[in-house]
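All protein chains but one are shown at their positions in the complex.
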Amino acid sequence: MEGISGLLEAVRKKVPLVHQITNYVTVNDCANATICAGGSPVMTDEIGDAPAMTGFASALVLNIGTANARVVDTMIACGKAANDAGAIVVLDPVGVGATEFRTSAVDLILKKVEVGVIKGNAGEISIMAGEAGKVRGVDSAGGSGATAAEALAKMTGTVVGMSGPVDYVSDGNKTYILSNGHETMGRISGTGCMLSSVTGCYVGTKGASVDAVAAAISAFGIAGEIAGRDAGGPGTFKPLLFDALYNMDGKAADRMRKIKPCTTSM
Amino acid sequence: MEGISGLLEAVRKKVPLVHQITNYVTVNDCANATICAGGSPVMTDEIGDAPAMTGFASALVLNIGTANARVVDTMIACGKAANDAGAIVVLDPVGVGATEFRTSAVDLILKKVEVGVIKGNAGEISIMAGEAGKVRGVDSAGGSGATAAEALAKMTGTVVGMSGPVDYVSDGNKTYILSNGHETMGRISGTGCMLSSVTGCYVGTKGASVDAVAAAISAFGIAGEIAGRDAGGPGTFKPLLFDALYNMDGKAADRMRKIKPCTTSM
Partner (left out) sequence: MEGISGLLEAVRKKVPLVHQITNYVTVNDCANATICAGGSPVMTDEIGDAPAMTGFASALVLNIGTANARVVDTMIACGKAANDAGAIVVLDPVGVGATEFRTSAVDLILKKVEVGVIKGNAGEISIMAGEAGKVRGVDSAGGSGATAAEALAKMTGTVVGMSGPVDYVSDGNKTYILSNGHETMGRISGTGCMLSSVTGCYVGTKGASVDAVAAAISAFGIAGEIAGRDAGGPGTFKPLLFDALYNMDGKAADRMRKIKPCTTSM
């Protein structure tokens, strides 16, 4: 597998423009995470403006956290613009399954747009994987997480990143289990959204691959571990997370990385 | 009166889902304040999505800080959904009285939705209380603040929380005067909004009562005092405020609490 350091250097050298149509709760954190990871963020969701902006981007992140009907239309228009321009589309299906609106929005995006990466939490990925993602029998090596990620990757032809205390990344054939991170990442709003932004930087630089998504997840998790050393709580954790992401030493990150291939087969 | 510690533990145990339709200026701070207070935030304002989300929530916070016509419609739809589901509605009437739009929005919400708590600053509560809230004669124990809070509580059948250097909480019968807090809370954007989120956590756990609202205000004010000890200014104050809220020791908070019953009668 490819180390973090090579990809990290490539991102920093390219400074990929990552167009993000994301929720208004965490959008500032997404912008700063993008910069700290080595990319350049741009946010716009006006349908008369956004697809033109997508045309300049290396990746497009679609996050439905606070999407409304107007914005879903823009997401689809930008998704098509990204497909035309060769930009990688990263979908963050926040809350899919919780409401019909969200489920329909995700279905529509997947139908109209060629998505390169789906990045969600365990609940979201499992719901999207449906029956195919249910675990059959005992599975000590990967558990239901790996099964769900693999199943969704096969169903959609995407790379799936599933985040949580343990993360799984799969393209349906190759699956990694990642276990960097810090518990405080679950105590601040927006870590999932920020990870999608960082993922946009990596796949916008190297294309949508298991290795690129895994490197993004590892880099973000390692930044969390470093931030957790000095943080006094969730409030001071966030600035330290940005510092750690920005100051990351690729070689040191490779040494801190916890990754193993998943030996489960479906 | 009930201490902070018991309620704080109850909130942390329940982790109430607090649906918030709030302004885009302070929404990220509201999300993080909710988490640090022990709740779980969800923000959505699309009318096709939001009422379904309200159905899962223990409290609904409506903050009109940057509301537009579309969002006011969603607020009312979600308010009705909250009433149907038994979730407590907290209204933060930001800037009511300053413009006709805001005053009309507040009137409409109060007409269409059964609101449990109104949480505003002195100016907002006084304007809403109108003539009934004006002080008659000298009132050393509570001043016009207590009078306005009591009057508005009686008029609307809600619990009223009025924040400022001194805070008042009243259900029209029982009124508390609270005086925790730190001056830097007035030097950052969003403390009023965050307090409404924290209030949502408390009333979402224990129902709309004077004691629950008073505990939320005290907890937030005490977190401010703790943050103020080490902050170098408004910038470093905010992360420390989140840390203090998250790390709060209920027993220590009970000892720091400044609360007294208001002996004023109207």
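For reference, chains read A and B in written order, and residue numbers begin at 1 within each chain.
Going forward, a contact is a pair of C-beta atoms (placed from the backbone, for glycine too) under 8 Å apart; a residue touches a chain by one contact, two chains touch by 3 or more.
What you are looking at is a predicted structure, and each value in this text was computed from that prediction instead of being measured.
Participant: Which of A:V11, A:A31, A:V113 or A:A216 touches the chain that is not shown?
Facilitator: A:A31
Participant: If the missing chain were put back, which residues of subunit B would it touch?
Facilitator: Residues 23-26, 28-29, 65-69, 95, 98-102, 187-190, 231-236, 238-239 of subunit B touch the chain absent from view.
Participant: Since one chain isn't shown, list which residues of subunit A touch it in the complete complex.
Facilitator: Contacting residues on subunit A, toward the hidden partner: 24, 27-28, 31-32, 35-36, 41-46, 48-49, 52-53, 56, 70, 238-244, 246-247.
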